[in-house]
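One chain of protein is taken out of this complex; the other chains stay put.
Chain naming follows the written order as A and B, and within any one chain the residues start at number 1.
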Amino acid sequence: MTEHTHPHSSEVHVVGYGQYILIWAGLMGLTGATVALAGMELGRWIIVTALTIASIKGYLVLNIFMHLRFEDRTFRLFATVAGAVLLIFIVLTFFDYAFR
Amino acid sequence: MTTTAVGTHAVGHVHRDDYGSKMGMWLFLFTELILFGGMFVIYAVYRFSHQAEFELGAKELDTLVGTINTMVLLTSSLTVAMSITAIQRGNKKLSMLLVGITIALALVFLVNKYFEWSHKFAVGLYPQSPELLTKPQGEILYFGLYFVMTGLHALHVIIGAIVLAVNIRFIQRDIITKDSYVKLEVGALYWHLVDIIWIFLFPLFYLVH
Partner (left out) sequence: MATPAVLAGAEPDFYHVSTKRKGILSWILSTDHKRIGLLYLGTILFFFFAAVTLGFLMRLEMLKPEGTIVQPQTYNTFFTLHGIIMIFLFVIPIVPAVFGNFMIPLMIGAKDVFFPRLNLLSWWLFVAGGIMALTSVFLPGGAADTGWTFYVPYSIRTTTNVIPALLAAFTLGFSSILTGLNFITTIHRMRAPGMDWFKMPLFVWASYATSWIQVLATPIIGITLLLVVIERLFGVGIFDPTLGGDPVLYQHMFWMYSHPAVYIIILPAMGVVSEIIPVFARRTIFGYRFIAYSSLAIAFVGSLVWAHHMFTVGMSNTGMFVFSFLTFLVAIPSAIKIFNWVATLYKGSIDPDVPLLYVLSFIVQFSIGGFTGLMLGALSVNIHVTDTYFVVGHFHYVMFGGTGFGFFAAIHYWFPKMFGKMYNKTRAKIAWVLATIGFNTLYIPFLILGYLGMPRRYYHYLPQFQTLHQIATVGSWILVLGLIIMFVNLFVALWNGSKTSANPWGGETLEWTVASPPPLENFDEIPTVTTGPYDYSKYEKASQEAV
């Protein structure tokens, strides 16, 4: 079978090395920040701050490294649905545990 | 009825659909997200009911090693992302080099993990160890989750590294080229997910003490 490509109507989006390195630097910085914060006495807030920073890092990897920001909005919709479903699983489970 | 050999049929050629290939990989990534997500649900429930003991357990973990491993994986995401830019620009050698560095970083991660686990075993912290069974239940749960989640994650690091190794081969043999690189894209997507999972594992196990 011969394989041939069709000219795509959308141009290919190339992310420059510099852009990637910038994001990487941001990720490293956020890692440093979360470690530093963990060293402080934050009590109950440690988990919220840690998860917030992790979410920002995840958001950067998802959108820039994984290209989600530059992809068709169908992929963004898919990812939102998947993330929402996981979140719902956690929240509904806690409707049981948090109110015992 | 006469039979016709397949292949002589006029409609034998395949229309390449990179968008569809990527869609398939994204869907697969969602299944991995939910697979680990299930463990995060369990972690959340047990942490909620054993807060103090989870913090005790976390003290046993080496924050420095965890931080290094986090930075190693983040860098590996950088290199594999750049490898796509390289192939898009027709720079075959650079692309292969960058994927190679990604795999090397994966190996660094795994070696670190090996030393971490060995150390735990050496001090008697492993499932069903006499030492662990004397500890409060919250700590037993913490270490149970630690070994299963980081173990499952390490398994995915190995799988991801193998996928990327296959990608290097494909680039070398011009199966992945400037005009056809979706195989590298989907391999990289898988790798990034492995990184994202660690991004969440790290604070939950190493930083909440």
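What we mean here is this: a residue touches a chain if its C-beta (ideal position, glycine included) is under 8 Å from a C-beta of that chain, and two chains touch if they have at least 3 such contacts.
The shown structure was predicted, so the numbers you read here are calculated from the model rather than taken from an experiment.
Could you tell me which of A:T49, A:N63 or A:T93 touches the chain that is not displayed?
Within the whole complex, the residue contacting the unshown chain is A:T93.
Looking at the whole complex, which of B:V41, B:L97, B:L110 or B:V182 touches the chain that is not displayed?
Considering the complete complex, B:V41 is the one touching the chain left out.
List the residues of subunit A that touch the chain left out of this view.
74, 81-82, 85, 88-89, 92-93, 95-100
Touching the missing chain, which residues of subunit B?
These residues touch the chain not displayed: 1-6, 9, 11, 17, 19-20, 23-24, 27-28, 30-32, 34-39, 41-42, 45-46, 49-50, 127-128, 133, 137-138, 140-141, 143-145, 147-148.
The rule we apply is simple: only the chains that are shown with their structure count from here on.
How big is the gap, in whole Å, between where the Cα atoms of subunit A centre and where those of subunit B centre?
14
State the interface residues of subunit A toward subunit B in the complex, per the touch definition above.
Touching subunit B from subunit A are residues 1-6, 12, 14-17, 20-21, 23-24, 27-28, 31, 34-35, 38, 46-47, 50-51, 53-54, 57-58, 61-62, 64-67, 71-72, 74-75, 78-79, 82-83, 85-86, 89-90, 93-94, 97-98.
What part of subunit B is in contact with subunit A in the complex they form?
Contact set of subunit B toward subunit A: 7, 12-16, 19, 22-23, 26-27, 30, 33-34, 37-38, 40-41, 44-45, 47-49, 63, 67, 70-71, 74-75, 77-78, 81-82, 84-85, 88-89, 179-180, 185, 188-189, 192, 195-196, 199-200, 202-204, 206-209.
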